[in-house]
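With one protein chain withheld, the remaining protein chains of the complex are depicted in position.
Up next is chain A:
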Amino acid sequence: MIPILLIIPLAFAILSLLLPRKWTRTIVIPGLILQLGAALILCLTIYTEGPQDYALGDWQAPLGISLLADGFTVTLLALTALIAALCAIYALFFLERYNREQFYFWPLFWFLLASLNGIWLAADLFNLYVGLELLGLSAVGMVALTSERPALKAALDYLYAALFGSLAYLAGVALIYGAYGTLAIPQLSEMVAGNITTQVAVALMSVGLLLKTAIFPLHFWLPPAHGGALAPVSALLSALVVKASFYILALIWLDVGALAVTVSAAQLMGALGAGAILWGSWNAFKTPQVKMLVAYSTVAQLGYLMMLFPLAIGVSEAAATMAWQGTILHLLAHAFAKAAMFLSVGTLVLAIGHGRIADLGGVSQHMPMALFAFGLSAVSLMGLPPSGGFNAKWLLLQSAIQSGQWHWFVVIAGGGLLTAAYVFRIFRVSFTETVRHEIQATHPMLQLSALLLAFIAIGLGFASEWPLRLMDLTGGGTP
């Protein structure tokens, strides 16, 4: 059952590469339904029968490679399938005026999906590297799609960052293999000791992954890449792609290398997160372009994910669990909210023809649905109740109180105010009556798919129990 989640996107990638152009659009919906169905069935299987692993080619790890599906994995698989499906429906209508781009978008989209599923399911350090390579290349290809000069520049910077990150990660993996003789994660988590070799390996892997996750101060490539790409691409990149390298980072710090990391190193990671929140929010507050605002907001929101390390390492088990749950919830809520935000902003840009914030005047009357979707996702990003973002920040704050780390409490709470400062820039302009530009009509599905994503981000506030309960079904991953 488990490899089906890889086979479906890989098969559809090939189909959309080889079928005649008019067919590539037709097969998207059946493919999405299959993918979503497979993810849900796997969710149910894991929920009823507990975590499972799968020996590929019938070779047991460590000689072969295993896939591992536990509660956390299937939550991420379902999240990926759901967000990808809504972004794809948006892309079907958005790309209508991009004739050449739309043909190449779909093979890259399916490969991206396959690599994400592969990373969530991987239980082998080297296999994660291959997954990261596939993910990075398909993401770079998608950023470069329009082949306009700024897009190419952004894609090239992204490519260099991704390649350098992969190399640093690979060097760490090589050290681990040299020291322990195996790459299988379940086996490593029992064997790895806190010696200097492991520490250097963890440091190398962390630098590579921080670069790939675009954590301050290694975030330079993200705003032009995410802000310059086509709207459905930006949504996929901000919602899902950067989360994959964060997932591996968390796996290494809390599971594989748990004995090698120190409390002060974890505090340093938290400091990087605080820097990301401040720097990202400040730039989002300053930028004149609406898509860059959303991209810088991603830089800031990724900072919250880094709070996991100081809040979960070297503290009581109760505080660590709460930090872990808050981080997962933040990851889910941010994925939905940021996808919704990029899609709604993409619609606004399409309607007014460019992306200057100052010219957004009057969109509230012409495109209320898109603006409503933006507003709902902003509620979740700011962490106002009721929303997934609120529950996430609440858990993080409680964890900070419980472990007595008041400095992180201030950062998390203050971050919400900073978020409010930059998202209200959009509202202030959009509610003015004067229409500076002709506003073109756009397909209603564009606004609807963004709205649906935003509703899920809000709905997560009422249904947080569900993913958290599923997550408890885990062998590894929790601290």
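By definition in this document, contacts are C-beta pairs under 8 Å (C-beta built on N, C-alpha and C of every residue); 3 or more make two chains touch, one makes a residue touch a chain; residues count from 1.
By our rule, contacts and distances are computed from a predicted model.
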Statement: From "Cytochrome c-type biogenesis protein CcmF", "Sodium:proton antiporter", "Aldehyde oxidoreductase molybdenum-binding subunit PaoC" or "Nitrite reductase large subunit", the UniProt protein name for the chain not displayed is "Sodium:proton antiporter"
Message: Considering the complete complex, identify which of A:Ile29, A:Leu44 or A:Leu63 is in touch with the unshown chain.
response: A:Leu63
Field: From A:Gln35, A:Thr73 or A:Ser138, residue that would touch the chain that is not displayed
entry: A:Ser138
- line: Among A:Ala114, A:Met269, A:Leu305 or A:Met341, contact with the omitted chain is made only by A:Ala114
Statement: Checked against the full complex, the residue among A:Ala55, A:Ala358 or A:Leu417 that touches the missing chain is A:Ala55
- line: Considering the complete complex, of A:Leu17, A:Met369 or A:Ile401, the missing chain is touched by A:Leu17
Statement: Listed in rising order, the chain A residues that touch the chain left out are 3, 7, 10-11, 13-14, 17-18, 20, 54-59, 62-65, 100-101, 104, 107-108, 111, 114-115, 118, 126-127, 130-131, 133-134, 137-138, 140-141, 144-145, 147, 152, 171, 175, 178-182, 187, 191, 193, 195-197, 199-201, 203-204
